[in-house]
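Structure in structure tokens, see below.
For this depiction, one protein chain was excluded, whereas all remaining protein chains were kept in their positions.
Moving on, here comes chain A:
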Amino acid sequence: MIYSSWKEVDNWVDKMPDEYKSSYNRLKRFSEVLTTEPEPLVGQTPKEVIWTKNKSKLYRYQPAIKKTNKVPILMVYALINKPYILDLSPGNSLIEHLTNQGHDVYLLDWGTAGYEDRHMKLEDYIMDYIPRATKKVLQTSNAKELSVLGYCMGGTMTSIFAALHPELPIRNLIFMTSPFDFSDAGHYTNWLDKRYFNLDKLVDTMGNISPEFIDFGNKLLNPIQNFYGPYVSLAERADNENFVEGWKLMQKWLKDGIPFPGESYRQWIGEFYQENKLINDELYVRGRQVKLSEIKANVLNIAASRDNIALPHQVEALNDKISSKNKTFHLLETGHVSVTVGRTAINETYPLIDEWLVEHSK
């Protein structure tokens, strides 16, 4: 019935002038994308699981492809995302790009934390998961050294891991939009003020923090643009299939978060946002002081100028603290998510990382 009505409308529109047809088709496509279209396929680069722990998995990408770069790379992303953010879709994937360039790429998938994981602390992930994954990468690739890439909060965790494990052969570190200095975190600094934000009550009541809660906070940083902007853009360019594909991928990423384990959230907000312990050498992990100055590996630190989640000055602060002789800070003219997805990512981020890795793996 509905189908036949639409068919009639279509026939009627067909008789109208071209410019009317174009507007109608955009409206139709817009409603299709929002209501009936399936979600895009993501994480399609072939991979194998080489290690598991609790919900975590360690992947090796395209093991059959010849690895010409002798230093393998381990990727660590934020606890609140899904692993496919670094392997979105063919042609739009950092992992696929690096694998195709002959890099031996590994990714530590955190899995989805259940209610039973609410007591997991950041240090559990930093001390029990990342070092073990590192050893597995070295064993599997039969390499003497490795590179580690940390994305967003995953980069902050990676910096702590690298500072506490000088015995591990980490040759290169890449940080992508990872905050290190929390003294001025934009609106978050006010919103998470201890006087108003009841962190303990939140964690004790909720157990794990829902992805919707985190997403709402991120969107509130720029409400009109984040809540309505995407739909206005889609309405404007719904007749451009490339744009629609990119739009769907971006929306899937943004809406597809996972719960933040409660104790990790308590630490992340309390010790990082509220007390800014990391950059001031005041952070203790299992009784050990974290000094970023212990980092001696080659460092590529990437920030995005329009990022309002990890502000560029929060990211850049790392370079003044580390002891690495070879350290680069690179600012891209884009936003937090667009560092890894979309045109800027394909044209700038992927080649930048590839070339830097090749140069520092000889």
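One rule holds for everything that comes next: contacts are C-beta pairs under 8 Å (C-beta built on N, C-alpha and C of every residue); 3 or more make two chains touch, one makes a residue touch a chain; residues count from 1.
Everything below uses one rule, namely that contacts and distances are computed from a predicted model.
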Exercise for review: Match the chain absent from this complex view to the correct UniProt protein name in "Polyhydroxyalkanoate biosynthesis repressor PhaR", "sulfate adenylyltransferase", "Molybdate ABC transporter substrate-binding protein" or "Multiple sugar transport system permease protein".
Suggested key: "Polyhydroxyalkanoate biosynthesis repressor PhaR"
**Study point:** Candidates A:Phe197, A:Phe243 or A:Phe329 - the one touching the absent chain
**Key:** A:Phe197
Study note, to complete from the structure: chain A residues touching the chain left out here are 19-20, 22-23, 26-27, 30, 53-54, 114-118, 132, 187, 190-191, 193, 195-198, 201-202, 205-206, 220-225, 228-229, 232, 235-236
